[in-house]
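Yeah, one chain of the complex is gone here, protein chain that is, but the others are all in their spots.
Moving on to chain A:
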């Protein structure tokens, strides 16, 4: 294994600055790793749907020229990155892991993509995901599932399984994901990586193919808390093309992470959410969670128990609001202007073409959500479903507000269990939805959350995740507390958690 690929983004940035390595070498090392382990739908990790070797090498070359001229575009100039396939990339296929968008090449870049390009990060490829970001296991990708590098018979989490695996398996040091109900944090938890869902609006959504606009959030995926902070600072901030994006300056995250890494949390009040532990939580996950609390306490934090009684309704509210927005967002996929078109035999009408294309182009989970959303918004049901769900959303926001009166940050396990087996919950959507129990409230309330690896469950030796949530606009607090816990954990382990992961067998697609 080329030792460059196991380095963090921060280490790579330093090496590039010191002239120890070139961006072209870094990109090539990662392309080699992808070629060796990523495989395809049948074998290997299958974290990538599309690898843009040519584009990434060209960007790397340009980056090296900037370095040589002494004019790097940013601290991370030259560090490769992978991008979830739900973000529009000009000239590079963007499919949302759906047959519906097979072959679609956007004529424009998502704002985050434009920002990482401007900052000089070569985009190595587009990562696998659940179709249109709907799912918690990346098994709903129309192009085949992504596999968990810790155990390839298991799911990598979803919907951003591809981004999490790319980072966890050393195929890319950084990735961009999107989190609507936990799609960054939950895969991070089950793959031993770090994932951040910023405050709603903290990063532009322009160019993110919407699943549920009021919940969607772009965020970083990395192997360390500091790396996420570096990426967050780079892509955050207001975007005139997204009027819901915040005007907050994306600063102070890196500083907070560096400060936190010193391991001192004196005076910090940590709230443990009563409702996000106990029933349904795997014992090994709870054991690691309890140990992490002890570490925080040892670092000077005060632990308090806080109750968020309405969190028990969060899942139900989420599974109404999200499909309502889905049903509207996906109506544009009518086979008329881009993507798939299936023309039935005979003399089909436009409606026949649409019907056939949608039948062939959308997977079961997508169809399920479109139908639920269409029903819930229809006249006569709107108040009973969408209206009620919005009320619950308000109550959850109130729960957060009350909890943040008592604590600076709120913590819980990120996901109730470690990674389950591929196929295990495919026929039981509700069981699958339960995986996002702990992550969904943050999306409903718009508050930020981070997941970082906090050990391996005793039962199965698989990673578990620790979630930290902060009030809206207080993302820096996540980086401080996260980096502190990370430093304390790694002191115990003697190395990053990922170094305990099994060697990945080479498949070469």
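Keep in mind that, in the parts below, a residue touches a chain if its C-beta (ideal position, glycine included) is under 8 Å from a C-beta of that chain, and two chains touch if they have at least 3 such contacts; residues count from 1.
Note that contacts and distances are computed from a predicted model.
Of "Aspartyl/glutamyl-tRNA(Asn/Gln) amidotransferase subunit B", "Succinate dehydrogenase subunit B", "Iron ABC transporter permease" or "Putative ferredoxin-NADP(+) reductase subunit alpha", only "Aspartyl/glutamyl-tRNA(Asn/Gln) amidotransferase subunit B" is the UniProt protein name of the chain excluded from the display. Within the whole complex, the absent chain has one touching residue among A:5, A:31, A:62 or A:110, and that is A:110. Of A:327, A:357 or A:464, it is A:327 that touches the chain left out of the display.
Only one of the listed residues, A:3, A:266 or A:379, touches the absent chain: A:379. Within the complete assembly, A:210 is the residue of A:26, A:51 or A:210 that touches the hidden chain. In the full complex, the hidden chain is touched by chain A at residues 87-88, 94, 96, 101, 104, 106-108, 110, 205-210, 212-214, 240-244, 324-325, 327-328, 331-332, 334, 336-338, 350, 374, 377-379, 382, 386.
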